[in-house]
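Following this message is one structure expressed as structure tokens.
The other protein chains are all here in position, but one chain of the complex has been omitted.
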Amino acid sequence: MSETPNYDNMYDAIVVGAGLAGATAALTMARDGLDVIMIERGPSPGTKNVFGGVLYTPRIRELTDFEDAPKERYVAKKTYSMLSEEGDETSVSVAPSSWREEPHNDSWMVLRRDFDEWFAEQAVDAGAMLVTETTVTDLIKENGEIVGVETDRPDGELRAPVVVLAEGANSLVSEAADLKQQDDRDNVAVSVKEVRKYDREKLEDRFHIDGDAGLAAHYFGDGACGDAVGGGFLYTNKRTVSIGVVYSIEDAAHDDKTPDEVLEEFKQHPAVAPLVRGGRMVEYSAHAIPEGGPDSMPELVHDGAVIVGDAAGLVLNSGVHLEGTNMAVESGYHAGRAISDALAQDRTDAAALASYETDLRNSYVVENLDHYGWFMDTAAEEKEFLFDDLPRALGQAGDAYFKMDNTPKDEHVSEAKSHILDATGGWLGAAKKAWKFRKMLS
Amino acid sequence: MAATSDTSADIEEHDDVWVFVEQHDGAVASVTWELLSKGRDLADERGEDLVALVMGEDIDATDIPQQCIARGADEVLVADDPVFEPYRPDPYGEQFRHLVETRKPAVALIGGTHTGRDFAGRVAVPTHAGLTADCTELEMADGRYEMRRPAFGGDALATIICPEHRPQMSTVRPGVFPAAEPEEDRDGEIEDVEVVVDESETMTEVLDREVGDVADITDAEIVVAGGMGAEGDFEPLWELADLLGGEVAATRDAVEEGWIEPARQVGQTGKTVRPKLYIAAGISGAIQHLEGMDDSETVIAINTDPNAPIFDNADYGIVGDLHEVVPELIEYFEEHEEAIPV
Partner (left out) sequence: MTDGWNIVVCVKQVPDADDVSIDPETGRLNRSDAEAVMNAPDYNAVEAALELRDAVGGTVTALTMGPPNADAVLRVAVGMGADDGVLLSDPAFGGSDTWPTSLALARGAEELGADVVLGGEETTDSSTGQVPPGIAAHNGWAQLTYVEELEPRPDEGRLVAKRDVEGGYERVAADLPVVVAMGFGENDPRPAGLHRKIYAEADFEPETWTAEDLGVEDEVGLAVSPTQVGGMATADPVPREQEVVDETDELAEQITEVL
């Protein structure tokens, strides 16, 4: 065979995973003149990624010509609905006119298979190398320093001064290399999603959208995913609708329902069923989402390596805000900068790479995580209220308040109030709950 | 710009529909009768003759030419020489090229067997023929010969034409066209043609040939196939196949488990079958398997998983274990023997 060159230490950095965090790190480093190689286990970037979902794009717009990116619809409207298992729905709908204008609040629904591939291409155009269908199985350590990776290919070891671990929510390599603990079961959520295909016109009619406008709908309560802490979502793409549920794996383990059963029940709720009727299922996927908040983040910086994206637990689930993609990009960006700076001084030790963590902590990413970290704990404490009593109470209150019969309206108001107060535990109880959740507004 | 006049044929000078008679040691491949039947229709529509071409050894000791006439051929050309047995592409190719050059057929039909496609692919070059493989439809439309075949794994149907070159050649798989009944009182001419190839010119040597011991499921009218659901036990399937007069087949997984010989594998990397009846027992219905049997007339599915894709690709199905269902079917047909054709 003609001679095969040895690529050990020919690249300045190895990026494990070419998803959003990895590609951003690679793009940033490549633009700084570094030689970077991304190693992706899927046949192309994005094929192994699953999200709802909405991409939040402020940093992406800074880094790339986002108007050239393959995308579906921008979020013109967001709705939040409480569903009770009795079939009630109470919702709030938000559609500021400013969202209809560029940059559309930097919120776009995309198909990961297409977007991630395009995004990784931007890194390749900047000079990074991409190798696909190759799985990194372990890190190579020498004298406590990470000096490269092992992969599943023959002749599969590759060394480089720095490794960026952007392997996503199933962070088997980081765990194998003892860089992080396996997530506690109560720190991980499971998400199951279906994509249904419709005629474009029918979809636009059904959701009252046109042009590139789209709807992002979120659902909570035991009508969404039963007893588990979590919720349902529905996002409109150009010709398809993504519908799914996200809920805590701990609850999944105790419940006798499988994730796909939970999804089926959600789809059958009277508020949801008409929205997903018909069409053809074209995709079905499941994925893990780290949900542990700032306290379950692993050590981000090591000698010769950094961890970014979902692998670093950088996901926000405050119930109202569901974010992960923008934080992946942000962390990849800061990691790339830190590595460039460190290598410029010929250093790869954790101290030299520490600016990654500092910058990340100062950015909105960790601030938001801290801010809302309590939400997951509080939600778990108030599970019954939030996901069971409140949705039902709202439903009953709505029923009472709007009832068209021959009794006077003030009797309706009384009845409605009493449903809510029963659920909260009177006025005092309501005040206590409001205090508990004050952080949502502060 | 590429030239056309050197390679295109003088259309006026070419006529007649030819059928390549595939025979091995005196045994004619059944696809030949199907092609003679279709060829007869085409020749009638074109107002031309149907000519059968036989190459082999000691053909006059067989009744092959007579059979061809009984099946519709107006003329049979026989090239008889030891060099032609067994089949090899180089002597067959050279002989065919000579015959095409001297006799100028307009259309040539060849069976889509491994022999036929090996042969057609070679001879299309020196004759500058327009060759289309695996045709499922052949038609005269407004005087134009149209060949239709599946494209993109069956998602599309392409119509291929050959406007300026002759002969127009088509390979057709066994089972696509029906075979007409022979008519013993048909008339036709048999001609022994000059053999233009010599053993010294050949480039290949057949060292050995083992046929007959290995199953050939491609001709079967009834196929009983098993997959992973058989769990190593194909006994009930063999019994049912024997009872109904059919062949046993299997998925690639079952073959790789060693439960059955590879020659019985149906699918993308196995055989393609088009039987009247295909019983898929313990087969999930993966696309790679479907590709090998989705042209079956009627498909019956037996599987324990109600969500198995095979049910969407079957006409009738039952959710159950084949080790229970198949014996029940055997019982039924043992009691209703009259239902089984002879």
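Note that the chains are named A and B in the order they appear, and that numbering of residues resets to 1 at the start of each chain.
The rule is short, and it goes like this: contacts are C-beta pairs under 8 Å (C-beta built on N, C-alpha and C of every residue); 3 or more make two chains touch, one makes a residue touch a chain.
Please read all numbers here as calculations on a predicted model, not as lab measurements.
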Among B:V21, B:L36 or B:A120, the residue in touch with the chain that has been omitted: B:A120
Identified contact with the non-displayed chain, of B:D44, B:E235 or B:E328: B:E328
Touch with the omitted chain, as defined above, among B:P163, B:P178 or B:G232: B:P163
Footprint left on chain B by the chain that the document does not show: 1-4, 7, 29, 86, 88-90, 93, 113-115, 117-118, 120-126, 128-134, 146, 150-165, 203-216, 218, 222, 244, 252, 263, 268-269, 276-277, 279, 287, 294-295, 297-300, 302, 306, 311-320, 325, 328-329, 332-333, 336, 339-341
For chain A, the residues touching the chain missing from this view: 1-2, 4-7, 37, 43-44, 129, 131, 134, 151, 153-158, 199-200
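FYI, only the chains that are shown with their structure count from here on.
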Whole-Å separation of chain centres (CA-atom averages), chain A against chain B: 54
